[in-house]
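All protein chains of the complex are present and in place, except for one that has been dropped.
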């Protein structure tokens, strides 16, 4: 599988660095408090925690949808709170995000949805076509290039969302419950995408409830409980991609 | 647990009866073909099949969002194709549906979303308050009664959707990937809701990819493959609710 | 009726439908009052121009003057006549001076006696009455009724009335179109709500009435706002008109029936919104099984 353009140059700074980060919505109590953590390039973590623990909230800080209420968050060595809006847009182009609710654009075909990050980044239409077609084939959506999200099944939508997240060969991948609603054969393939990018040097975080999934891969877990984060060792030591 | 009003009178006819049903969207090829099946009251089935196999499509026939392209579908002994629109509305009030994409109303609080089927059916506000509060508590959403879906986490939204589906003590329950994005303790509770209703005489169908879930409960599976349905025996014989 | 729908505060389109109706009611108000004022203005002007006529009573001076007084008395009893008076002979002679020049000559002329008449409401009917009254007393009298002017202005006013009518019609058509348009657009925001209500077993009538009453409230509300914005504008316009020249323009003001019509605009908008909402929801529902 050669789905991704290899990076010739490793990012200089750690993709994710949290220093005493706290976060809350509006005036409600803290959802996350005093998180300090550095995730280097080429790392792979699961993100676990009960429903409502704050997994999506933590990811929303990392994909720059929210800013920390306290503390400092640096992505690729840049303090996101201090970065200009255009700078943040540039950082976002190094991210690949699978949203828990997919966030596909209903008026665009599956192909155009996946192509969106490339087009926004100004990739040539020729390359867009090549990358997107290959990736959609890989996630098992051959023949559905022109289908709009409303005619896709739940699992098909999720695969489009995952393809969109990884199409730009991002250096930081944030996936919220990615293989939740697909059968195991496909879940395996989707995980392989992340693992492959991880091997190419990307920093990957996969939020999940699926204990089966967590136990299948030898990756450490970030566990959120009562607003604080702890790093737990991998549940399993079976090598991925077998 | 006494969450549900017991039915004094069993429904006379089988909740679900398919006779040579086929279904396709528009002019595309058949998604489902020649399905014949009767599900009696008090039955519990898992619905399995690969992503895109047609699970949601089959459920959409049962919750009267689509009509069969061919064949006859009867719910509670009534041919749905021949029923008047008001008649169909009445049939829908006997259904509890958990949609794969939740379909909560964004402008209503969690409480009002769950209350919707009761209010549409004209239940007194006093009873609405009692039933909805108890149920929301049961699914672990105490304190989130007034929260609107946009501030809920993915798992919390799903629990609201499930509460809405079961609040009216429906006689036919159709759940599309219900415990997909919640942790196992909560998944267990949610399954208990369905099992309890099943024991009270409801006919339950739960579509899922989660093999762990399927293997935990001693219920037979309806399996969709290449457009046809086969009934497979239960994977496990461990008694539910232990 | 309990509402399972977004409250207006949460609905952009709810505001929008009210806003659009406000603007359109405002415009319709302007159209109606422009038409009304121009009509009224022409009427007033028309009256000031054509509300006078002159009766010539020919004959020997003494006799003619006597007859002229009888004609005046008869006219004063005629319906629609506001004022009637015999023109003093000296004044009548003065009228001829530019033509004849020689004052002495004029005094000797057998001039007719003149009766100056002012009508309360110049109309063909009044003119016929005047004609009959005069002819009864003095069959030889000639009525100079400036009829050419009267006809011309009456025709003009009538034509303007037709056009004003058409313009109001167009404004109302635009109002209708826009309310229908805005209602339908606002309901696309609610497609998901309609679908969910449908799926939890609500009947079509229940769903349709929820949305149509909401649309009615919004249109009414917008219509009232439009009227409230329109009233001070009318006052400002009329202040401005008075400032120009109190003589030329009568105060711009609307006859009572026009106000009635304006007040009916929000109601009309509400009715249109109701029908449009019902039809739109019914169509959305028909697409659902």
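By letter and in written order, the chains are A, B and C; residue numbering begins at 1 in each of them.
Assume a contact is a pair of C-beta atoms (placed from the backbone, for glycine too) under 8 Å apart; a residue touches a chain by one contact, two chains touch by 3 or more.
It should be emphasised that the depicted structure is a prediction, and the values quoted were computed from it without experimental measurement.
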item	value
Where the missing chain makes contact, among the chains that are shown	A, C
Selected from A:23, A:46 or A:63 as touching the chain missing from the view	A:63
Touching residues on chain A - with respect to the absent chain	63-67, 85-86, 88-93, 95, 97, 103-105, 107-108, 112, 116-117, 119-121, 164
On chain C, residues whose C-beta touches the chain left out of the figure	12-13, 15-16, 19-20, 23, 26-27, 30-31, 34, 38, 45, 56, 58, 96, 98-102, 105, 109-112, 142, 144, 152, 155-156, 158-160, 162-163, 166-167, 170-171, 174, 177-178, 181-182, 184-185, 188-189, 233, 237, 240-241, 244-245, 248-249, 252
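Just so we're on the same page, only the chains that are shown with their structure count from here on.
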item	value
Most distant chain from chain B by Cα centroid	C
Innermost chain, where centres are averages of C-alpha coordinates	B
Chain A and chain C, separation of their C-alpha mean positions in angstrom	69
Between chain B and chain C, centroid-to-centroid distance (C-alpha), Å	64
CA centroid of chain A to CA centroid of chain B, Å	31
